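Complex shown without one protein chain; remaining protein chains in place.
Now for chain A:
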Amino acid sequence: MGMRHKLAAATAMLAAGALTLTGCAGGSNADGSTAGTSGAASKTYNIGVVVLDLQDPDLAHMTDAMKKTADEKGVKLNITDSKKDVGSELNQVEDLLTRQVDAVIMQPLDGEASQNAAKRVIAANIPLFILSTEFAEGSNVGYKSYIGVDDTVAGEMQAEYLNKLLPNGGNIVFAAGIYGASWTDRRKSGFDKTINKNFKIVAEFQAKGSRDEAKRNMEDTLQRFPSGKIDAVVANNDEMAIGAASAISDAGRTAEFKAVVGVDGTDPALKDIKAGTMTATVRQDSAGQGVKAVEVVTDFLKGGNVENRYTLPFTLITKDNLSDFLK
């Protein structure tokens, strides 16, 4: 344990620290701000973006699409990550306000708790745009536009699919996301309202959107219900549907299930539909929403008029129209 070792370790720590820091900053745009000096006519707008979880594959994909559009439109994005925590969401918003961005695109984490952060943006007189997740119904946040989908519709479409496929109903296992998160609650309430009375939810578990937890819970559920007692699995997202489908196929019981349906339309889910372990998914075009948001904000900043609400549609994907979406 000589001095040299200590020095080496200190250097290693510094390097590690630097790595961590760049890791955190990796989400935001790399170079500092250089534009703006080239004259008022070609001012480069800085748009702050608050994504609720950059570790989510679907949202990472969305963010990439947004960067591309921003490059094409000649605006600059400062992308930040709330890391699924309302506390850090507020911090990110405050930092963006300190950096005096020209507009903020925010993807609220929680229908209620995120309103505080949103109101800071409005109080600072910076135009606010809401992307893909909504505030709780009846709330009054003065944003310029909402660009996204209505998650309730995704649940409704899952239910309509089942109503049509199995008019006489059946027993359902429900894989819920995160109770209290707006995407879970809205998708679930849309489903519950629309599913016909012949269906019965015989088991429900919370798998937090993860393939791992859904698989473990589904394995237990399969032990609980012998052959012929379950007809369908409904999951709040695709990763959970994939996990459940994998438990079912490991148990050799794929044939018993008339429907295994998720939401999102991710590539692995499409592969599972092709393989026959999943039967359907409701695709939300996350990348499309992100692109639209950047376009709307750019229009607004350049003096255009924007609408209060841009709702993008969901698409039901089954074996019948799979080829349109498979890459």
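Going forward, a contact is a pair of C-beta atoms (placed from the backbone, for glycine too) under 8 Å apart; a residue touches a chain by one contact, two chains touch by 3 or more; residues count from 1.
One rule holds in what follows: contacts and distances are computed from a predicted model.
One subunit of the complex is not drawn; among "Sarcosine oxidase subunit delta", "Monosaccharide ABC transporter membrane protein, CUT2 family", "Dihydroxyacetone kinase subunit DhaK" or "Hydrogenase assembly protein HupF", its UniProt record names it "Monosaccharide ABC transporter membrane protein, CUT2 family". Among A:T69, A:S114, A:S132 or A:T221, the one in contact with the hidden chain is A:T221.
Check A:S145, A:S246 or A:T298 against the missing chain and you find that the one touching it is A:S246.
By the touch rule set out above, chain A reaches the unshown chain at residues 1, 5-6, 8-10, 12-13, 16-17, 19-20, 23, 26, 54-57, 59-61, 64, 176, 179, 203-206, 210-212, 215-217, 219-221, 223-224, 226, 239, 242-243, 246, 250, 266-268, 271.
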